[in-house]
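Here it is, the structure in full.
Only one protein chain is missing; all other protein chains are in place.
Order of writing sets the chain letters: A and B. Residues in each chain are counted from 1.
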Amino acid sequence: MSTNNDNQNALASDDVGDNAIEAKETEGLSQGKIVFRKFLRHKGAMISIGVFAFVALFAFSSVGFGPIPGWWIYNHTASGPIVNAGGAPTWSFSNFFSLGDHPFGQDEIGRDNFARVMKGTQISIIVMIIIGLVCLVIGTIVGAVAGYYRGWIDSLLMRITDGFIILPVIVIGSILGKMVGGANGPLLGLALGAILWTGLARLVRGDFMSLREREFVDSARVAGASDFRIMFKHMLPNAMGVIIVNTTLVMSQAIVLEAALSYLGFGIQAPGISLGQLISEYQTSFATRPWLFWWPGLFIIVIALCVNFIGDGLRDAFDPRMKTIPSWRKMKKAERMTQKEAK
Amino acid sequence: MTRFILRRLLSTALVLLVVTFVLYLLLNVALDFFWDLRSSTSPNIEALYESRRRLLDLDTPAIVRYFKWLAGVGGCVVGQCDFGIAWKSGQEVTSQLQGAIVNTVKLITASTIVAIVLGIAVGMVSAIRQYSGFDYFITFVSFLLYSLPVFWVAVLLKQYGAIEINNFINDPTLSSWVPIILVCIAMGLFWMGALGGSGKRRLITFLAATVITFATIYYILASGWLQHPSIGIVGIVVIGLGDAVVMTFLSTGLKNKRVLYASLTMAVIGALLYMPLQYLFYYQEMNWLWMLGLLIVTIGVAVGVGLAFRGPDPWDTVRTTFFTGLIIAVLIFADRVLQGWGDYSDQPAINNRPIATIGASTPNLEGDFWIANLDTFTHLLLPSIALILISFASYTRYTRGSMLEVMGQDYIRTARAKGLNERTVVMRHALRNALLPLASIIPVDIITMIGGAVITETIFGWNGMGKLFIDSMRQSELDPIMAYILITGLLAIIANLVADFLYAVLDPRIRVNA
Partner (left out) sequence: MTEQTNTAKSPVLDVKDLGVNFWVNDEWWMAAEDLNYTVNAGEVLAIVGESGSGKSQSSMSLLGLLPSNGRATGSAKMGGTELIGMPPEKMQQIRGNEISVIFQEPMTALNPVYTAGFQIVETLRVHLDVGPTEAKERALELMRLVEIPDPEERFHSFPHQLSGGQRQRIMIAQALACQPKLLIADEPTTALDVTVQAEILKLMRELKSKLDAGIILITHDMGVVADMADRMIVMKAGRVVESGNAEEIFYNPQHPYTKQLLEAVPHLGTAIEGEAFGADPAGVEDSAVVHETEASHGTADDVTTGGNDGGAHPPKSTLSPMVTEGGTDRVSGLAEAAEAAGESKHAHDIEMDSTETYYHPGSQADFSKPSALQLRDAAIEYPAIGRKKAFRAAHHINLMIAPGEVVGLVGESGSGKTTIGRAALGLLPTVEGDMVVNGKSIKGLSNKAMRPLRKEVGIVFQDPGSSLNPRLPVGESIGEPLYLHEGMKGPALSKRVEELLTAVELPTSMRNRYPHELSGGQRQRIGIARALTLRPKLLIADEPTSALDVSVQAKVLDLFEGLQQEYGFACLFISHDLAVIERIASRIAVMRHGYLVEIGKSSQVVANPVHPYTQRLLSAVPVPDPREQRKRREARDAVLEATANA
């Protein structure tokens, strides 16, 4: 028996060759670690995480959050004397580099634009995260149930998602926003989350449908697992990729949607504050005080771009077909080296 | 197939019905029908409330009112539409809708077509050049476009795309050459990345593209083209011949001389017909019926030329001459429209600020068919750019993803193993398979585009459905909102239907099975 065993080991080691290239790459790592490592290699996503963390840290620490005070001297409501003509930004390069009192400028009644943009960023990020969480919960549950049980439950749930998809989100969003919006960010987030989950639900459903055909689901059932255990212990971890990636992408959509609704006047409205609301408030002053318009817009773009890139990095990391991006330069260089050696 | 489509149609229609019902009830809660009375100090305020309540039939429960509304809408089946009234302005919703639908469809159709064509082309090239600088650049640009808030872009477009350009047209002085040179180099890099090839070829592409861009810009500035834009006979000949060569390359490859000669012939015919057409346009008042007729003639000529050259595969030839002819026809049309530029700009209603920022057309404009068209185009320009920017990104991403997937399939390896060249592998074997999943994206994207139009129309004052929706929301007018929801839903259903049909045409697996 022992020789048999040795033999088996010898053979086993070369039937690792069963696509040895992949085996080589994944040796000794759990699935989670592989995904994490691939994610770390995605430059765009790494830079985006850094930038996003920086923006979020700045937004929450500068003007303070809730009872916690921030380090910035102004807040978003108090108006002060207008420093530069028209409230123009005070930062300058004249003396190497100086920020001045109001680096992002002031509005027509002397409120500090930096404090306002930071506060707006705070609210926008909170709304974005609430939307993401709501989508995550509803989308996953609906998708999992529809994909697992199929039949009439699936038909019913999918018709419901059709109902949301048939109209642009901004239309349903405006109606819900008009009901719950005003100054309340979190409530708006809940409402928008309740309409943005449909895409995630469809994808999770598709994933569950194909996972359901996998043999490990049958083998769990044969082992005596209940439906609930099969769905949440066996299938859900395998669908995590789709869920995480798409929740991220929904969040990038969410921040732009929130801004658009606030701009149209159906989202957050003064005295509430958010990035979209700031643009809406200052759109007419674009010709006279462009900084009031540029800064909130810039922050929307930076946040959405970061979240998009993080989502892209996650997608690449979770996609099993996606091999590590080969470094062409290194490959060509190595080729030249070996050719030289041959000579 | 028909059964499948009918079933889909019926189930979506039912879904739409349920959606209107739910939203009707929600709107009854969301809208404040007395908003204008809240701050009123009028002594007879009670009576005003009462009359408003009677006007809007608010004492009837909302559910009953929904069915009343539905009955009115149901009248459309027998030609007796009743969408209700917009109470604030007192207008019939039906009359509000007429112009609005046309305007929105115009805007969305134009944007969708341009976005699809550009998106697919760029996405395809990006996939073929995977992991190249070009690919990374396109990826970055599409993410950037995803992240742009439409309303923000629209305001910028108004400022830089219209006001500044109009200023420049009136006062063409250039403050610095630096931005122009940067643009030229950027174009050079773009084409270098897109066309690829060996190091030497890339260098040549870069230089050629940079020089050509510079020459074009220089010509435009030096000749005052912006003040009197036109294509002219020379432009038609040059662009036409280039068009013939490119079309032949894409369709059958330049090796196929017969097809090349056929499409070149097409370009020459176009150039020869240029002058006679100018006389026709001069002496005959044109309209869209005429245009349609001329288009049919063009197609006839193209098919005729194609069949005359025949070759071993007459239909390949016809396909090439068809697309060549189509582009030349569009060129001649554009040339004639541009000829009216001077007259158009000088009109008092325009006042030498040709690029419009507000509305769908200039009121009190005098002019013939060509001027009216030019006016439409100048108004269409900015809002459609705003819309295109957003869906261009999604088409690019989808095409790229789907193309990459297809390029990894076994049948692509088979095609290569047969000895097909790369152009045939991509254009014949990969592209068609890659476009199949796109058919299911188009309706989704059109719905997104309708959503985008809500914002764009509001900002550009484009009197379409979107603006109608927002205005009615602001004024708490229930009936126009419901009309908007119903019609947008129907548009979405139609888009879905078209996509299903496209899918069936493109994919033999569905066509034959059902």
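We adopt the following convention: contacts are C-beta pairs under 8 Å (C-beta built on N, C-alpha and C of every residue); 3 or more make two chains touch, one makes a residue touch a chain.
Everything numeric in this text was worked out from a predicted model, so none of it was measured.
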Touching the absent chain when the full complex is considered, from B:Phe140, B:Tyr160, B:Trp177 or B:Tyr411: B:Tyr411
Option from A:Gly100, A:Pro186 or A:Pro237 whose C-beta touches the chain left out: A:Pro237
Option from B:Arg319, B:His429 or B:Lys467 whose C-beta touches the chain left out: B:His429
Residues of subunit A (touch criterion as defined above) contacting the omitted chain: 1, 4-5, 7-8, 11-21, 24-31, 150-151, 154-155, 214-216, 218-227, 229, 234, 237-238, 324, 326-327, 330-331, 334-335, 338
Residue numbers in subunit B that touch the chain omitted from display: 312-313, 409-411, 413-422, 424, 429, 432-433, 436, 506-509, 512
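The definition used in the following text is that only the chains that are shown with their structure count from here on.
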CA centroid of subunit A to CA centroid of subunit B, Å: 29
Of subunit B, residues touching subunit A in the complex: 11-12, 14-16, 18-19, 22-23, 26-27, 29-31, 131, 139-140, 143-144, 146-152, 155, 159, 408, 444, 447-448, 450-452, 454-455, 458, 469-470, 473-474, 481, 484-485, 488-489, 492-493
Subunit B contact footprint on subunit A (complex, rising order): 44, 159, 162-163, 165-172, 174-176, 178-179, 252, 256, 259-260, 263-266, 276, 279, 283, 286-287, 293, 297, 300-301, 304-305, 308-309, 312, 321, 325-326, 328
